[in-house]
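The following block contains the structure, expressed as structure tokens.
For this depiction, one protein chain was excluded, whereas all remaining protein chains were kept in their positions.
The letters A and B name the chains in turn, as written, and every chain counts its residues from 1.
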Amino acid sequence: MRYIPHTDQDIARMLEVIGVGTVEELFRSIPAGSRAKGTLALPPPMPEHELLALFQRLAGANRSATTGDLLAFLGAGATPHAIPQALDDIIRRSEFLTAYTPYQAEISQGTLMAIFEFQTMVCELFDLEVANASMYDGATATAEALLMTKRLKGRDRFVVSEGVHPEYLETCETYLSGLSGVELVRVGLGPDGRTDTAAVKAALESAAAACLLVQSPNFFGVVEDLAPLADLAHEADALAVAVVTEMVSLSKCQPPGACDFDIAVGDGLGYAVPVALGGPGVGLFATRDEFKRQMPGRLIGETRDANGVRGYVMTLATREQHIRREKATSNICTNQGLVALCFTIQSALLGRNGFDQLGQLNYAKAQYARQAIAALDGYTLRYDAPCFNEFAVRVPGGDAGRLVTDLAEHGILPGVALGRFDPAWKDTLLVSVTEVHRREDIDRLVAALAGKGA
Amino acid sequence: MSDIPSHLQYTKEHEWARTTDDIMRVGITRHAADQLGDITMVELPREGDEVQKDDEFGTIESVKAVSAVYAPVSGKVVKVNEILEDNPEYINDDPYDVGWLVEIQMSDPSERDDLMDAAAYQAFSAEQED
Partner (left out) sequence: MTQSCVTPGLLHFEPPIFEIGATGRTGASLPTLDVPDVDSAAALGNLARRKPPGLPEVSEVEVVRHFTRLSQWNHSIDLGMYPLGSCTMKYNPKVNEATARLPGLAGLHPYQPESQIQGALELLWELERALCEISGFARTTLQPAAGAHGELTGLMLIRAYLTAGGNPRTKVIIPDTAHGTNPASVALNGYKPVSVRTGADGVLRPQDIEAVLDEDVAAIMVTNPNTLGIYETHLPVIAKMVHDMGGLVYMDGANLNAIMGKVKPGEVGVDVMHFNLHKTFSTPHGGGGPGAGPVGVVERLVPHLPRPTVEKHGDRFSLDFDRPESIGRVRSFYGNFGVLVRAFTYIRELGGEGLTQATEMAVLNANYIRARLKDAFPPSHEADTLHETVFTGKPLKKETGVITMDVAKRLMDHGFHPPTVYFPLIVPEALMIEPTETEPPEELDRFCDAILHIHTEAHESPETVHAAPLQVGLRRLDETRAARNPRLRWTPTEDSE
């Protein structure tokens, strides 16, 4: 067994030093009645080449956009972008891949500086003052944000926009279900596709809320007007929380911090790592400096060593579970370290100019697609308001799921059929267009949709 | 053994108390400060807050631990040592003097009878060491 070095001689020598006769004796503390019967009923061990063949078969039983087998325009919180080879090369380095959580700072400076850079980049993208070392995903980051506003405001009511990703809202509901007296008040979108500000105002006025939660671009791809929403929240003495599931949108759209939001959360899935059936991604969390002690998750801080040399450590750990235990800001222990590193590398490789250029590519290609599809008979844009790289389309025949199934036969996934989230959205297709789509890919999509038109 | 001024009274939670008329000034002992290590943050009540004897009224944080502070007596908080907000290290430097935490106007001075004197606290701490 290649991962277990011990030979029979090794074992014999070690048993002698320990002072027992057999390996089985080392398990004598387990009562006989508790012992499992027989052996584990699992398939037998496999040599590497057979193992790879097995996984090739499992992989081959899927259709994937990255093998060229499929032309896909799928986003909905998991928007695939190009991930450079250099990024993968760096994270495959043993020193990053097989390193532990950086509790012993002096021998973890690689990880610590990288995460410090990550925190900095998240702050810059969201335009907020402090960011943590990452959370599991955008959905749990959102739930944690609500809990944070609850702690800060001492209130149990949260006003949330239905423009927030349905799975994020569902996660919040699950997280809050264990706490009594907590209420999630949903506010719908207006006819323009943005959160209905009148409804927000009414919801905030009817009873004291800890926060207002919105997403931008929202689940339907519409860019929200964040500044007035923050004002409404603050007028009601509530905090303003923004979700961003498409980080590339921050190249072109006003970030939450600039709109006076108090907390911003999001996910780097698709931007930092391949979408991989939805995980692992990386949850992002940023807030104002004054709230940092209520922020969940790990924090890396800068300091000096005994010789005055600059270095990095985990800090403000007294918020966390290993010290505060039941009074901790969260129970989170592992974050998404390696994916946070991917985020940092991607952002560094793109840099200021590349990030802007990436945004421009996404925006322009999505506009091109949007205009072309809107011009097709039988297809209407669900909303007219500006979007970034994703837009919602009502399809002829009223069954977007059926449309997707039909086109899938021809190797095209035209978008996500939203009926899977809510039957009321059965007629709507969410189309995502990014830098990976060439003009001829978009033309092919449009032609395919036209073929299914009225 | 950590220094234990003889003119003060002490609690089992390692707080000290100095009383003048009906005002009790409270802090943590050298022993407690040493256990915590370098103190990084202090959370204290506000002036005017009511406290009950033995209730937690604040926390003191170091790099590796968080310690609750408990009220030795009941009463009203009349003064808070605000300098600790920006300089929590004063507690490490001088826990009995500049590192004091709050002043409480006692509602029931007889509660002082439950506090230990220096000798009793010395014995109590020595026992705790082991």
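Just so it is clear, contacts are C-beta pairs under 8 Å (C-beta built on N, C-alpha and C of every residue); 3 or more make two chains touch, one makes a residue touch a chain.
Keep in mind that what you see is a predicted model, and the values were worked out from it rather than measured.
Asks: Out of A:123, A:208, A:381 or A:448, point to the residue that touches the absent chain in the complete complex.
Replies: Of the listed residues, the one touching the omitted chain is A:123.
Asks: Consider the whole complex, including the chain that is not shown, and state which of B:27, B:58 or B:88 touches that chain.
Replies: B:88
Asks: In the full complex, which of B:23, B:63 or B:98 touches the chain missing from this view?
Replies: Only one of B:23, B:63 or B:98 touches the chain omitted from view, namely B:63.
Asks: Please give every residue of subunit B in contact with the chain that is not shown.
Replies: The list for subunit B reads 37-38, 40-41, 61-64, 88-89.
The working rule: only the chains that are shown with their structure count from here on.
Asks: Which subunit B residues qualify as touching subunit A in the complex?
Replies: 40-41, 61-66
Asks: Of all residues in subunit A, which touch subunit B in the complex?
Replies: Spelled out, the residues of subunit A in touch with subunit B are 293, 317-318, 323-324, 327.
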